[in-house]
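Once you've had a glance at the structure underneath, I'll fire off some questions.
A protein chain is absent from this complex, but the other protein chains hold their places.
Showing subunit A:
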Amino acid sequence: MSDSCAAHRHRSRLTRALVAPTALALAGLLLTACGAKDDATTGSSAASCVDTSTDTIKVGSLHSLSGTMAISEVTVANSTKLAVDQINAAGGVLGKKIQLVLEDGASDPKTFAEKAEKLISSDCVAAVFGGWTSSSRKAMKPKFESLNSLLYYPVQYEGLEDSKNIFYTGATTNQQIVPALDYLKQKGITSLYLVGSDYVFPQTANREIKAYAAANGIEIKGEDYTPLGSTDFSTIVNKVRNAKAGAVFNTLNGDSNVAFFREYTNAGLKAAEMPVVSVSIAEEEVAGIGAQNIAGQLTAWNYYQTVDTPQNKAFVDAYKAAFGADKPTSDPMEAAYASVYLWKNTVEKANSFKTEDVQAAADGVSFDAPEGLVTIDGSNHHITKTARIGEIRADGLIYTVWDSGKPIQPDPYLKSYDWAKGL
């Protein structure tokens, strides 16, 4: 369009200037790559600075209040706060009121690690309730171990882990993914397509699913990962359609689910023909995706808002009273709520806030949670949970179509399954 000398002098300056954005982009990429690794620099295991001399006790809440995971994690932080408020209203723990210190992990594992260290070392909290993605948990784990503090992690995850400094109050594989696979097999599904976000949980979960499939005669038609936060699913949906699998196993996390289900529905794929089983979509996300785009699809969890127990009715009513009548409750929220009570019950059993005492007292501590009775297994710090398969309906709620009837013992390393030997 331009052809004068002036324009070209302008342009050659530009060519040089172009180096800058490229360098910036590269620097950004490098930073992200470094951030993804676990931060190896952990502080010395200094003596705990938890102050038990006053009539309050501090605990931390560490969730992504911003970034791609905020859609899921803000509600979990709310739920933690609800439990703390209820406990305070009922007199507190060992006569002390709980003071909640709120931090934002910003959907970034490195930030989670930094904020965890801050909560333990400078805020001197007795325990931290937080995390959602496995990357955030893996980043925080060394901090809690080296600084000898306690993390209550409320979300289902891929298993194959335990730590004496972490209480896993979400489901492990044998309480969620294995029951989901059993359900699909029982429904006559003979082939699966795996779609997930590209990080720890989906990769590991899919390794387990493939081992299960190999042992149970289920064919894996394909396996695809997209970066966390990705919104382009047209190619993957084309692949899924052409693969003609019996069902899709979805381990996408966060906002990506919105784009995936919109594309899935708009491309004419239907729950009746090729159902999608999700392990990370709860009531809160259904609202974001739009119930009409996801009605009929399946989820595997341990809790739904529709679970019919007196404890759940009280929990749902209290949550709606505190945060709004239109706000749904979900599985990780329920687990976070139960976490605070499990911590309270353990502290009261130990009669101490000290990490060692709480660890020693944990085995067998239970709580009548909204999902049903949950009990801590002291050998692996996971809890017993009832497995449920739910169907998403047009009203945006999830209804149980199958449940395990009784709490399932946690088996994070899948030791009781022959097909999992090689994992």
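One rule holds in what follows: contacts are C-beta pairs under 8 Å (C-beta built on N, C-alpha and C of every residue); 3 or more make two chains touch, one makes a residue touch a chain; residues count from 1.
Basically, contacts and distances are computed from a predicted model.
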Just go with whichever of "Fluoride-specific ion channel FluC", "Urea ABC transporter membrane protein", "HypC/HybG/HupF family hydrogenase formation chaperone" or "Response regulator transcription factor" UniProt uses as the name of the absent chain. "Urea ABC transporter membrane protein"
Selected residue (touches chain absent from view) among A:Thr56, A:Asn216, A:Asn242 or A:Ser416: A:Asn242
Looking at A:Gly92, A:Gly288 or A:Gly378, which residue reaches the missing chain? A:Gly288
Contact with the hidden chain (one of A:Ala113, A:Ala245 or A:Ala259): A:Ala259
The one residue from A:Tyr183, A:Phe201 or A:Tyr225 touching the chain left out of view is A:Tyr225
Which parts of subunit A are in contact with the chain that was left out? 1-11, 13-15, 17-18, 20-21, 24-25, 65-68, 70-71, 74, 198, 224-227, 229-232, 234-236, 238-239, 241-242, 255-256, 258-259, 262-263, 265-268, 288-290, 292
